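Note sheet for the following structure.
Note that one protein chain is taken out, while the other chains of the complex remain in position.
Think of it as A, B and C in the order they're written, each chain with its own count starting at 1.
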């Protein structure tokens, strides 16, 4: 294995049924490098206290660790200020925060929210709930057969009635990289705000909120080497400043009287209760690790893996790949496929017996499954610690699937 | 140090300014035993995957770890079923969940919510927001000068108009242990549901939701040896079953169509997005640790600490202790006090120079501060890993405070 | 590990499963079973006379395990009374949950015993029980049973 990063990920040495683990479910969650695991451990061994309120040194250390994580995150996505970074549990909570706080205060009956049909449930359900409450409309952008957004939908569905456009940076099913800047320009031209869900993007591609001029951005730490339980909401300061709080309670207040309260300035206004400092410290270390590896290296490795996998998959008869099947820049290493005549669950179970972890199901994207008219797919998704050998093991095992189920070969 | 548990808590060996750490801010957050830190680390080294959806063994392991944590938690509070356990980030999120989901769907104009004046902001603000939205009334139970709820308020303010009574098990300022069973009986007699915030209770006292017949219960992992970022909402199954979801997105659905969705059964209905499995594993280990130590031992140690501290404090002239000053069963080892003529911040800073961590401020309980007519207090709070020596160091340092500020002694 | 065993045994049934995969004539009961987390769906048709399952068949989509398990079940329940069918289902659940391990007690499950090792693949248990749950939930509550 020539991949120099594997050794940093202790779990990749696991075996299952005496077969080495081949972890190809990175779109679900990434594994964690030693340095991230250790950073969290270190926090609990040396700095743990409730941040903000304590005046003693340990609490100051915890506050510093937490606020440093916020600055590192702000810098990572090139936010104007660390006040624009709100820590949440995950992308899902961040999207709900926007829907509850921004959505409920601006949306009116007849207004429209526009999302692609390929969105993750977390970027669908909060909008369904919101439009139902407000008598607004949830409208969809559809895809061509290669997974790209239909030009005419971008042109015709984002209109003066549109108040919010919410879109994934990268599809978690098809790996499609969406034309974010174009969408943002179009949406801004009609006065809509844009939310980018980069849960599947930022693990692989750099994000610059200023260059994009995006209004809100969300992502999950756990998909980019950080622990579970920490996620990020970025919002432009002017927007966040004018939004009502979402969760209320400790830390997010200024003055509290019996019948009313005033709220703290950003970012605390949106962080009620004791924050997950350990998680934030883990996220900061994950960002350091990614910066050290470098997005160029990450992309070089992943493009090689993706191209090799697409080529090999194309050579297995009875395997169909969804979305873009050609190697290319706007296609991430997330590959959905099916083996003809074999249910994805059976494919996954058979691969699992060889130690290979892929995902099978609807990938939290049932509307896309319906749109593509498939019940479910298999999905293999890569990260920079995967190797060509991983892909070969996967392909080798995949070739046996139909035989297991009694199809002649 | 004869305390056999100290060695399990690595941070307690820290020094600040060459003075050993004396950690007396346990009501803010507890420190973590080695076994909890290691359990989380182990999870990330051996079992990490996105739970539920993966069919491969690693994901099954993560699902099992997460669901085992839920069962352990259910058993810990004697819930009827692990379906009644919803994992949240902390108590604050759990209280907000109840306010948004239960509160918004049942409360009507004119209905009343009753809480003690001593509640933490996290058990005040969600109700302020809710009554404002609904045109309902937030009504307070007041305290006598020793910190006990006024009998006549319990009797007169919980009425047929009361729909929700929300109360802390233990006050985070005065250490008062409230008469939960009595409140629950009274509230049930008028048809109100009761929420118990045991954030300050469960670290020290066993909780039995069946015996209490409580409707909802919330607590935070981080105050009871677990990592930050994991908290618990318990709700009676019938109640939770009938409540609309709060956060929506991945994992909490059954079927999703373009314009609508159906929701998963409990507990998943209330857990949108990738959960904090590492945090839940840490919580499970924390519960195991507490069970191993035993609540009897915890209480024996803490009562000795509390009685010693109250006695010593009573002997320092110019120190005033708030709430119950006598040793007694219904008084937890959370002690608020002030040094006459000295601002709590100065007291805290001077103690900090001796390595002693106490809290100074309003303790997220401004309405109580106003009610007691103090701007702020100092607070020392103990856990079973504290020692009599810790108290003596604290008392010794406290005696110097007025001298530092130029008062003759 | 059970996977080889499961898939070879299951295989036979799967290949043969077309045998039971069809609507039946004059069904008296139609039962729907779904597994939202997989998208598996089956429709089970029964023709009952005097409390006896005269004929059965199924249609729908799903994985090899759910299809084969349903097909095996149909072979087993044909000609059985409602009580016997419920007992078979309970025995099947007991086997899967490792609550019934006594080989003699399992004997009535005949070919379905091949699915015993599914308990080593917890993620697939739902697939194996889909048809059986559909049957039990349906006939235990259905007014057209008799």
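Operating definition for what follows: a residue touches a chain if its C-beta (ideal position, glycine included) is under 8 Å from a C-beta of that chain, and two chains touch if they have at least 3 such contacts.
This one's a predicted model, so the numbers in the text were calculated from it and none came from an experiment.
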In the full complex, displayed partners of the excluded chain: A, B
Option from A:75, A:254 or A:330 whose C-beta touches the chain left out: A:254
Chain not shown: contacting residue from B:138, B:168, B:376 or B:395: B:376
Contact partner of the left-out chain, one of A:55, A:69, A:266 or A:401: A:55
Where the unshown chain meets subunit B, residue by residue: 17, 342-346, 349-350, 352-353, 361-362, 369, 375-376, 404-406
Touching residues (missing chain, whole complex) on subunit A: 52-56, 59-60, 63-64, 254-255, 264
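Assume only the chains that are shown with their structure count from here on.
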Per Cα centroids, the chain farthest from subunit B: C
Interchain centroid distance [CA atoms averaged], subunit A/subunit B, Å: 31
Distance from the mean Cα position of subunit C to that of subunit A, given in whole angstrom: 39
Inter-chain centre distance, subunit B versus subunit C - centres from mean C-alpha coordinates, in Å: 48
Residue list for subunit A, restricted to those that touch at least two other chains: 345, 349, 352, 361
Sites on subunit C at which at least two other chains make contact: 37, 121, 123-124
